[in-house]
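Yeah, one chain of the complex is gone here, protein chain that is, but the others are all in their spots.
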Amino acid sequence: VRRATEALAAALGAEDCQAQSMPDASPTKWHLAHTTWFFETFVLAVHRRGYTALHPEHGYLYNSYYEAIGERVPRAERGRITRPSLDEVREYRAHVDRQLLDWLSGASAAELAAAAPVIETGLHHEQQHQELILTDVKHLLSLNPLKPVYRKPLAQARAAARDPGRRWISFPGGVVSIGQVPSAGFHFDNEAPRHERLLRPFRLASRLTTCREYLEFIADGGYATASLWLSDGWATVQARRWCAPLYWEEREGAWQQFTLAGLRPIDPDEPVTHVSYYEADAFARWAGARLAGEDEWECAAHGSPDGGNFVESGALHPLPAPDADGLQQMLGDTWEWTQSPYTPYPGYRPPAGALGEYNGKFMCNQLVLRGGSCATPASHIRASYRNFFYPDARWQFSGIRLAQDA
Amino acid sequence: VRRATEALAAALGAEDCQAQSMPDASPTKWHLAHTTWFFETFVLAVHRRGYTALHPEHGYLYNSYYEAIGERVPRAERGRITRPSLDEVREYRAHVDRQLLDWLSGASAAELAAAAPVIETGLHHEQQHQELILTDVKHLLSLNPLKPVYRKPLAQARAAARDPGRRWISFPGGVVSIGQVPSAGFHFDNEAPRHERLLRPFRLASRLTTCREYLEFIADGGYATASLWLSDGWATVQARRWCAPLYWEEREGAWQQFTLAGLRPIDPDEPVTHVSYYEADAFARWAGARLAGEDEWECAAHGSPDGGNFVESGALHPLPAPDADGLQQMLGDTWEWTQSPYTPYPGYRPPAGALGEYNGKFMCNQLVLRGGSCATPASHIRASYRNFFYPDARWQFSGIRLAQDA
Amino acid sequence: VRRATEALAAALGAEDCQAQSMPDASPTKWHLAHTTWFFETFVLAVHRRGYTALHPEHGYLYNSYYEAIGERVPRAERGRITRPSLDEVREYRAHVDRQLLDWLSGASAAELAAAAPVIETGLHHEQQHQELILTDVKHLLSLNPLKPVYRKPLAQARAAARDPGRRWISFPGGVVSIGQVPSAGFHFDNEAPRHERLLRPFRLASRLTTCREYLEFIADGGYATASLWLSDGWATVQARRWCAPLYWEEREGAWQQFTLAGLRPIDPDEPVTHVSYYEADAFARWAGARLAGEDEWECAAHGSPDGGNFVESGALHPLPAPDADGLQQMLGDTWEWTQSPYTPYPGYRPPAGALGEYNGKFMCNQLVLRGGSCATPASHIRASYRNFFYPDARWQFSGIRLAQDA
Partner (left out) sequence: VRRATEALAAALGAEDCQAQSMPDASPTKWHLAHTTWFFETFVLAVHRRGYTALHPEHGYLYNSYYEAIGERVPRAERGRITRPSLDEVREYRAHVDRQLLDWLSGASAAELAAAAPVIETGLHHEQQHQELILTDVKHLLSLNPLKPVYRKPLAQARAAARDPGRRWISFPGGVVSIGQVPSAGFHFDNEAPRHERLLRPFRLASRLTTCREYLEFIADGGYATASLWLSDGWATVQARRWCAPLYWEEREGAWQQFTLAGLRPIDPDEPVTHVSYYEADAFARWAGARLAGEDEWECAAHGSPDGGNFVESGALHPLPAPDADGLQQMLGDTWEWTQSPYTPYPGYRPPAGALGEYNGKFMCNQLVLRGGSCATPASHIRASYRNFFYPDARWQFSGIRLAQDA
């Protein structure tokens, strides 16, 4: 996991790793340092006897939001911290990795058992930042009028494919269990406790919404029709003058989109991505459908095929759905906005200590997304995984799967 | 209902009815006109043959948010429209009332049946604005350094009472029906369809949280303890420098609060009010509890006693709970923040036409409140009634009832 | 003077006198009270033995900007103070007037001599607020989509006239004396000390710039040509999307303007008004000219004819220039932007005490305007009078006179 993070940064120069394009995004250099600080602070400093931080004064720079750990550089100002340099941060990573490996090789079984949960959390935490490195760099590079390329896609990744069309898959509802089975491996605190819900019959679209479908919504005046939008969504569309997904631009009458491989024409067979919740919701209303509840989605996902277009494919962009039976693209390609506000599961308790700030305090004003994306590591995602963003966020690989009452 | 609105405005001068204290609030003059425009637009113009609006060009001034009806004065600028004058708006009200009564007296049974639903909606809509007149005027007068009085409370309303203390009332949960029974009288579209939910056992506090309890939270550093707050709540507390509920101010070491009867000392036995969702949530966490789900609340409310401190009591402020068995203050006194985001019920469909904008488009980013307040007309409230506000709103009579897992 | 203020407010209702349309403008009710507070605070409280303020707590409401006098309601929030009512403010005016007259009738010669300067300042101060009542009400009414009328112009005031055309009047420059002659009657502190300046030969346009000329500037793309504008002006034009003077609007291809008599077509023979400094400067550049220095203007004004279109004419709008020799419209019609930043004259000293805040502290970031307008009382203006506003201000009756190097 640690090496994968560095591989993502390998294509970037010191300048690319320094800049911050907006308050929601962070510099790659900061991601590299923060994920390391996590291990230093929550593993080494706690579990390794006599360990002292390499540069204690840097904790202030690399803390993200842990109030319990103390003051920190305001999020919007991370791009102004030019020292330590990228090279120094790389040395910091190597130092902490060495210290961790040293300690792991000499730790007792009891020590290892005590540290294992937070090490595991640290690795999953680092995978989250791997995805953010890609989405934050994409946003940064998109602002450059030269439209630079992060990485050309691997040859095999972009094999041409045609959209097989949308079908509806029905589910009976009833009382279903939601949340991660405690024994089923790692999960974040927000996936627990597993509990029962009462669902009505519903159906889901067999694959993600395509650019072709979304272009029809645009052509039909979707962005100019108030009755399709939530009130807050309509206000947002007007204030920010949205008329297409993020990264789309019309040049000489044809829609182009900026990708991690640079600017290229829209492929109508691909899933639409970089839409906000407001756009996903308005599109669904236009299409005579709705978005799924997160419980419906999770219930359906348990029977869907494994595999998918994750970061390992090298495509770094969603791909057309396979032409196959059953639900496709539930995992990978794009995160799927659900209609579910991000709230605690019944009986939810945040962990004790600073890690208790990991999830619980964000359970307000955000919506749940499910399923991972083309920027998510394959080993990071699962059916019970809950991601969450504000309804106006568009810089993640977020897309649309339609749902309906059955 | 129409006369009750005018009675609320009777204590106000033309200046009081003109001013707008913030974008969320509206001038009383506007409330008087808008509720009349509702009847003129949705009843007279539709159902009365040959009716033309008294001042067609005023529709632009009095439309609130109906995109389908056309352009309108931006909400924040209502206080800048000085003409028509208050007297002219009163004439407008009288004119529309006369027209309505004339038409009602001559309409056929079929005509009446066609118009009845929208007339009923118009009356309930007007009751909503009655409550807003009180909360908006309270906010406006609170900004005046002279701390003027809207109305002295009726003598009997302020009978001294002591807080009987908090007990916990348990509920078994299970599959419960939520939403208004279709045959049970008027309800708004957002209370339907009635549907089943699966609840876990829970308990509710027997009465609203008191000022005494809230003062303990303040004294314990509640407003300065990050770990008690949702992330967005903590950011709000810091940005707006909140350190007490709205309308509270410390003068020479003692807490005072501004009421519709002017500034007076905090009564520790009274329910705390004018708190945001963030404050209600933080208080509950501090108290080792949580807020109720709206389904839990509704399930519990069906068995609770009738009556309560509504606008008709003349108190215009929440009162200490009665010393009695069972749940108290479920209706009246203060709206109760629930932990439920405001979302559509399964199978919800907004009505056709412009009135379809009444509720559905607001189902994002807001939280449900239940139970009505001391500013709500008694005939307006019911167990299934869903009110909703943004989590930072404080100018309504909003309060706190604690809940716990059983 | 006191009666003239009340006459201006006589055409307004309590609602009109209550509302505040923007932070730069104040409610008429506030103007009525503030000018009275000035006499109460600086005359009665200082000079009348035993006088105590009628409502001491109102001082907080009516102080404008005198830091030395203490706290005050923030300027932008004056429109939210609904009590005292307009009627109560009128009683306050009557009370203070009676008290002043009582005291004047019994005061000794020494007492009168001590109070005379501040009484005279108070009257000139009130005349300034008379002009502001008109410009502030004009701005307020302009926001009402009904475009209401403040007052129909007097019949004789709007006698048709044709623009006589622009001629250039030359002046030799040299060493000239600027500033009010100390013995020549009342003047504000900013008009002193009289001092000498060295001027180069220059010439002034014989009359104000007309709407016809300004329409040519618009038609020639003046608002879209960056090279005509100061950098800050160009940024302002783009940010606020200016494309014409304030109160102009294009309806069905024809320019209309809102006046105190309602909306009416542009008269091309009239002087253009409600332009910012940026627009005046850009227009002058487009016309191959510049604005005058305030010293040039004052030097020229001393020989120009008396009379002019002041508030007493009842036109309440600038009128076409007379067809006569020499400089026309130097006084009245519109204030004339000069190219002179508002700075202290050499040797300037503000008066001692709170009245020292009257002018000096504003001598930064503003530009001098000269000559008075159609909203200025005739007895208020003189050649040495210095008015000043920020370069983006447009709600005063501000216009353009061209100048050139000779």
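Labels for the chains are A, B and C, by order of writing; each one numbers its residues from 1.
Heads up, the rule we're going with is that contacts are C-beta pairs under 8 Å (C-beta built on N, C-alpha and C of every residue); 3 or more make two chains touch, one makes a residue touch a chain.
Model, not experiment: these values are computed from the prediction.
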item	value
Which displayed chains the unshown chain touches	A, C
Absent-chain contact - pick from A:Val73, A:Ala226, A:Ala354 or A:Ala378	A:Val73
Which of C:Ser85, C:Gln128, C:Gln256 or C:Thr343 contacts the chain that the document leaves out	C:Thr343
Per the touch definition above, residue among C:Ala11, C:Val46, C:Ala68 or C:Ala324 touching the missing chain	C:Ala68
Omitted-chain contact residue, chosen from C:Ser108, C:Ser183 or C:Ser227	C:Ser227
Which residue of C:Leu198, C:Ala219 or C:Ala239 touches the chain not shown here	C:Leu198
Touching residues on chain C - with respect to the absent chain	65, 67-68, 175, 195-198, 200, 226-227, 229-234, 277-278, 281, 339-341, 343, 346-347, 356-357, 361-365, 391, 405
Interface residues of chain A (partner: the chain not displayed)	13-19, 21, 29, 57-58, 60-61, 73, 77, 79-83, 85-86, 140-141, 143-146, 148
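Note that in this section only the chains that are shown with their structure count from here on.
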item	value
Most central chain, judged by mean C-alpha position against the global CA mean	B
Rotation in the CA alignment of chain A with chain C, degrees, nearest 5	180
Whole-Å gap separating chain A and chain B, where each centre is the average of the chain's CA atoms	38
For chain A paired with chain C, centre-to-centre distance based on mean C-alpha positions, whole Å	58
Multi-chain contact sites of chain A, meaning residues that touch two or more partners	none
